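Could you have a look at this structure, given as structure tokens, before my questions?
What follows is part of the complex, with its chains left where they were.
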Amino acid sequence: MAGSTFGSYFRVTTWGESHGTSIGCIVDGCPAGLELGEADIQPMLDRRKPGQSQFTTQRPESDTVHILSGVFEGKTTGTPIAMEIANTSQRSADYSQIAKVYRPGHADYTFQQKYGFRDYRGGGRSSGRETAARVAAGAIAAKLLAQFGICVFAYSERIAGVSVDPEHFSREERDKNKLYMPDAGAAEEAAAAVEAARADTDSVGGIIGCFIDGLPAGLGEPVFDKFDAKLAQAILSIGAVKGFEIGEGFDAADLRGSIDNDGFENVDGVIRKTSDHSGGTLGGMSDGGQVYFRAAVKPTPSIAKQQRTVTTEGENVTISIHGRHDPVIVPRAVVVVESMAAITTSDLLLANASAKLSSLDKIYQR
Amino acid sequence: MAGSTFGSYFRVTTWGESHGTSIGCIVDGCPAGLELGEADIQPMLDRRKPGQSQFTTQRPESDTVHILSGVFEGKTTGTPIAMEIANTSQRSADYSQIAKVYRPGHADYTFQQKYGFRDYRGGGRSSGRETAARVAAGAIAAKLLAQFGICVFAYSERIAGVSVDPEHFSREERDKNKLYMPDAGAAEEAAAAVEAARADTDSVGGIIGCFIDGLPAGLGEPVFDKFDAKLAQAILSIGAVKGFEIGEGFDAADLRGSIDNDGFENVDGVIRKTSDHSGGTLGGMSDGGQVYFRAAVKPTPSIAKQQRTVTTEGENVTISIHGRHDPVIVPRAVVVVESMAAITTSDLLLANASAKLSSLDKIYQR
């Protein structure tokens, strides 16, 4: 039980259901002295906000965040930062239809089995809405990392079978299209494919890529809390994610060692890798290069197409799900991936602070 | 710091380096009353043991496990089970060559950066040898799961570009060939490919598949400790693993919702899914079906081929690594994946015991 907390040092606990009064989170362990206000958090929430385009649910939530504690005179105090986001458009009536049926691809059946009981309003705790709380926490993590020159950048790498062309990759472009693809041409093509799926009462999936730049070498804790292992947990904990890979990932399975290994070289006193197949970690610790990982996102399970299922009383039925659903989850999940990566990195940044005696020497005078 | 523990309820802590006197682990939280002896553990260790074939290091370790605590009169007592495995063939002299150089693809550089210092003997803590301790713990987890009809089965799904043919899949065959492939024909073909790589002073990688059968629905803790999320951490914490996917995994990215969703049906009073694209979890909880996941394993980084690197003093050099190295890690990693999956499942099985009041009612009389 009690799986609502992530991180040991920079510790995030989320709460709330799709159709309660509000959702939120607590960030405990954020170092004191970080300048922080709601203006630092809202922009990341706005990237996840519903209703921004035809590709996202039309549920009109403003997702306005309120900081309830942990900040005083514009700085973090070192005590828990509680944040709350109101649910203003619950419309529970929408969901009366699904109270007595298990939606395919959703957590309805498993919640019922685990708890003997479930909040059937819009998925309850398993709703994508929970991720807004993660993004609020992720915005704080991103601000903390920025102090040390660390930057996390996630983006839609592939949607409905259309991939970003590496030659047209542009970070600036990402925020200019509604699919958050860093390639205008690919975005246009993907948008057409998403539209086609929706016209067919169906949905599509895709892949999210993520870079972490500016990392010092050595983040990640051998042997179970490796950087990549904690990233994998963080990313797979996002509802629709079905896969995680770092560096060459699954392609590494078919490479030879002489290709997959990254050599080292000393260039003007700086040691760096001669290539980057590892994705920025070695032995589970950041290797000083750019971290690069990818997450596979399944197609939205809520579709209008008829599907077979059973009712909570065991009757075989078919269901067609109408309502305010995204035909593709990927664009809104981009900022969630970015947030979870920032949280994971912050946690390991703090964990690493006491890795060696010489670090403690700098803090505690001998 | 302190990343050597996995699990909250069934809690495994490993210790030891490649060239210390011994390695081992503690399993804390195993329920009392489980019949257990070294004979339950040794067979799984023997599957990982080096020197079994031309595909594995020739380092002659017997990997004999000793239970030091937690078992009395043939049963677990509920207290920590400590296990130790001697290192009998350290031959540190072999490693003097690498004391002053960062091996490509290994953790040498990152350990040095993190701790300012490293045990250069055979990788020290980052050696694959550490996984023997995980297998000892995994054998206990597997025995515990077996009490409830839960079985974990991992296997080599692809090696050096050669995949198991689903039509020839045979669980019995897995243990009959040295590559642990459940398809004799594929194993033969893959063996030839591994040999070719070795003849070329190179190494290969592959993919490990894993099934978990017999699971009750509802294991896994929303939202961060989802079954798939904890499995992902567990599997990525194994040294050479670069990717994890469950069910359709990365292929789900290109599916439409109407295909990827699994329907439900009631057949003679039993509710089951009409297909299995999810890989046995929904919303991060086991859905009552078979769990199926895959792990990508990179090629062995230790190769005799010349590679560029730098010394600890920053000199650019080339290195050719000779010694007792596996040309492919996959076969020996199969039982490690199986072990980590069993540990994860055991942990979540215990975690779930108090998920609902009605479960507690069965334990504590009202």
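Every chain is named by a letter (A and B) in the order it is written, and numbering of its residues begins at 1.
In this section, a contact is a pair of C-beta atoms (placed from the backbone, for glycine too) under 8 Å apart; a residue touches a chain by one contact, two chains touch by 3 or more.
In this text, all values refer to a predicted model and were calculated from it rather than measured experimentally.
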With 2 copies placed, total copies in this complex: 4
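In this section, only the chains that are shown with their structure count from here on.
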Euclidean distance of C-alpha centroids - chain A vs chain B, Å: 26
Residues of chain B defined as touching chain A within the complex: 1-6, 14, 102, 104-107, 109-111, 113-117, 125-126, 130, 158, 160-161, 197, 200, 202-207, 216-226, 228-237, 239, 242-258, 260-266, 269, 271, 274, 278-279, 281-288, 296-303, 305, 307-310, 314-316, 351-352, 354-356, 358
